[in-house]
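For this depiction, one protein chain was excluded, whereas all remaining protein chains were kept in their positions.
Chain IDs A, B and C follow the sequence of writing; residue 1 opens each chain.
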């Protein structure tokens, strides 16, 4: 887990472990070791060297702090890691040390290790997403008929169903995860090019080696070196950013619904250090913290895409902290909201009470459109404003107010009056739209 | 064209016109007018009102500066635009004015107009991209055998072909345009939900109206309201950012190749105000300026994705300047590089001369790998360093130097020696990789 | 005004005019013209040429769209502008045309024009800020004793005064404006270096010319060329970003207070296109839209700071749209909130009602701390949770509930009980802190 004291809420337990120093070292060493095995099988290096390298490539034996110091001399962790691996192989079998990192360049190892880890992260993310999406679908169905205030610019607008609102969250999150999932698949490509990307050090065996290495690591072989064409990684970083945004939208809504004064829905909540009774939207805070950080992290990744020639000065070296933060933030937000969705308490009574309080205002669009054909826009709007004011002042329901106003009473039919002011009669296509959203791709 | 004095290099002539005030007003009015026609056909508003609205919706008759002032009162241009349109309809046919903007919400009009314009932008972008990609493929083929220095961290690494380098640019740009093209398609969805997204104001006719409006505007009907689910727009903004990055990478490379001291390739170039002879990488500067701006613009868009409830306070209102800048910057960079690709002058003599100057250093990986099995890593590396130094000092070709060094001469075969130091013999799979990259998707 | 249809809410009337094409052309021509006058006085160019240049430099005579097209060839507006100015001078006095842009480089003109405009923007911003800050101080004093719910993580925490809350807004905004004001002052430095920044084209007269030009333009002379050292502009861009953030914080709070369910304070508000009665937080939306865009714009500027050698490829060319957007967004947010502050309606009754609804929960910290010394942490917290529950269930005031609970009644003195649950008795140092904040620098 990376720096829990600073960024504990920016990851999950599993992702923290995946992006830990140990795990990353293991991935880097796996690439070196697998390359040696494959080269051994192809006769490019002695079988004995391949075996010695595999034996030596034990992550626990390496001092990551020392490697980081070395990285500051060369700009990449791989240079000191290769040196350390050579030293360890030499101690096992001096003649084999020379075949460590045979024909590869640092970025081959670094990029491939990154891709291996990201691929595993995808599995972890998928599990959480599946949990979140399944729960959202169920909650949306459950609340298909739960009527609540629809709010625009934080003001009451017109009635909606809570099921429709949840379906909106679902659709945004589901589409965004689909995008990310595909972006990860597309980005998980072996990097294997050697010093300048031509595989020249392997002579005619370059493509064979690449194919075998891809097979051994269960990665796609790809379509040419991508040392300085980072669009696939960038698209993945962006897709994290978009998904986090969709998760952040849900978290913002839940945190607003959870306000004492609104009181319509509550996440299970987290405690306060000073106030024992307090239930804070702690999981929403984690998702919103991710949404606060993600846009800048995406920008950081995109800035680094402009890379020089066959290996860049700066752009490449900037990628790891950005991408690993983004992926972990995605998982943190997704996991937090899976918990929110599962534990969400809904106060339908309060939803109804807030509808009542909003009252006539929720139907101003409805009434205006009924009055406008007869009265014209201006008189219709004046009439509605008057009626809403009267309804607020007197507490009378809006239909009764309108009945008492000649301008309106002359225009509205009994049937129309019977429907005005009843939220369940002013939901339009909410249910059809909800179902559409649950089917959104 | 939007603010040419400030951002003339951030757009193209055509995109500037598409995103001009006139064009945007026209798109907003087209949505209002088309909605009225469709509603007229469906009997939701009188046919006469539909006709009057269509007649009144002439962009030239509206004062955009006055509308912008009005927008500062309501937070959106649509509110004052609807008022102005009503006034114009009233002057043509007072009874029809009331049916302007019938049952729609401001964001329905604003989002749909945005999508209409973006769809047209896609066509403009596609034309330029097609030109750029076709040219890059041709230039890559043309230079399939043009050998040059491959550079990592701006230092000579090993020989590559210019065709491979161009194929790398092509692959990154091509994949990124594919992504953007799909993202635009996915985002071009009608927005039609009314006050709270339920289409309630149209009663049972909501979905019919939506379908008819989508047909009339040639947009996809969509799958539910997306007033506050902005992931599709965000994905489009991101895809612009990634493509600009891929374009920026090519521009960075060309501007570096064009340095007097490198002198290998030149864009047609732009002039200086002070130095008549000077040929500046002006088109590269335009692409790199786009690449400088794009990551932050993407971040700005992503920040706004966290939108409240059924219409947001701030997030939505922030979208237009960001998205329109991104799309125009994409076009500006793409057009600039299409010109670069078409007009690129390549100095193959200078490429060869730079290979010669880099000399022995380009083959250090090659020689090390030939010596290592016999000498071990350390002696091999020392020998190579020595040989490169001698070659540099004496000007002797590296193969001759090695022949004179017993450590090396004992190990290397005549055939190996014959190949060492000849760039055309050390290209590995460059040509196969080049072809792969041209086929990349 | 720049592109009102796209970004009308991203500026003000005055700033829009200042950053209009006409105004920017005028500033660029003013630099050319003033340079000619100064050079005429110093005898570097003929007096007659200086006069002709001044006469020709009329912004209305230039076609900005054509200049923008020219800018796409050279990467900067100045190259075509100089050509156009030369042509105009030539039509007045052919012999004088040759002295247009004498010894300057494009960036000298462009940077100096930018600085001239920014300096004027500072005056406009200062007026609005002064209005906003003065109003906030007055409103804070006015509400020094208005008690309201303090909210942490959007949940009721403990009582505060509205005066304290406003003072917090004031302090953040005031400090941030001070920073921006100083940053603008520091950045408003003449750029005058010629082709490579050495003033070589003026021989020994370089520093004299620079001093005279600075005097004539009322700019600081500076301390060396800053063609590629953009830290002062960057610091200014950042200071815009921080101020917009502080303004955004106030806007977020007001928009939350304005929710129907909270109902404590209201900006004058903007209308809806569909719902006549609706009062939207339109001014807050403008400020929050600025706060959504600003971080990315700051990032875009910072990205461009890494500029090559004596004039950059891309970084410089990216600056204008970013910086001008940031300054205008600052003004838009500040003006919107000045209107909010001046027109703010405060519902003190609702504040009191919300205090009552929050009820016992607001005092949990207070009661816990009174009980803990006697009961220990765990029992104290349990007791408080119980008491709050009972108070909520029964509607009894918290002091009475505690009196009826032996665990608490045994511990609390009559005096303590008399103070518990009375917000005006649990304000701590609110008033002293409020005064501190109003004095914050």
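We adopt the following convention: a residue touches a chain if its C-beta (ideal position, glycine included) is under 8 Å from a C-beta of that chain, and two chains touch if they have at least 3 such contacts.
A quick note: this is a predicted structure, and the numbers were derived from the prediction, not measured.
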| item | value |
| --- | --- |
| For the chain not depicted, the shown chains it touches | A, B, C |
| Hidden-chain contact residue, picked from the options B:66, B:154 or B:418 | B:154 |
| Full-complex contact with the absent chain, from B:105, B:128, B:146 or B:354 | B:354 |
| Among A:287, A:369, A:401 or A:417, residue touching the chain not depicted | A:287 |
| Residue among A:121, A:192 or A:299 touching the omitted chain | A:299 |
| Touch with the omitted chain, as defined above, among C:47, C:66, C:138 or C:369 | C:369 |
| Touching the absent chain when the full complex is considered, from C:188, C:313, C:360 or C:384 | C:313 |
| Missing-chain contacts mapped onto subunit A | 1-10, 12-13, 16, 19-21, 24-25, 64-65, 67-69, 71-79, 82, 101, 103-106, 109, 194-195, 201, 248, 251, 255, 270-275, 280-301, 303-304, 313-315, 317-318, 320-322, 324-325, 332, 336 |
| Touching residues (missing chain, whole complex) on subunit B | 151-158, 255-256, 258-262, 272, 274-282, 285, 295-296, 299, 303, 354, 357-358, 361, 364-365, 368, 381, 384-385, 388 |
| In subunit C, positions touching the absent partner | 75, 86, 94-95, 97-100, 102-103, 105, 150-154, 157-160, 164-165, 167-169, 171-172, 175-176, 179, 193-203, 206-207, 222-232, 234-235, 238-239, 241-243, 245-246, 248-249, 251-253, 256, 288, 291, 294-296, 298-303, 305-313, 365-366, 369, 372-373, 376-377, 380, 426-430, 432-434, 436-437, 439-441 |
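Methods note: only the chains that are shown with their structure count from here on.
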| item | value |
| --- | --- |
| Cα-centroid distance, subunit A relative to subunit B, in whole angstrom | 23 |
| Residue numbers of subunit C (touch at least two other chains) | 255, 272, 274-275, 280-282, 285, 295-296, 299, 303 |
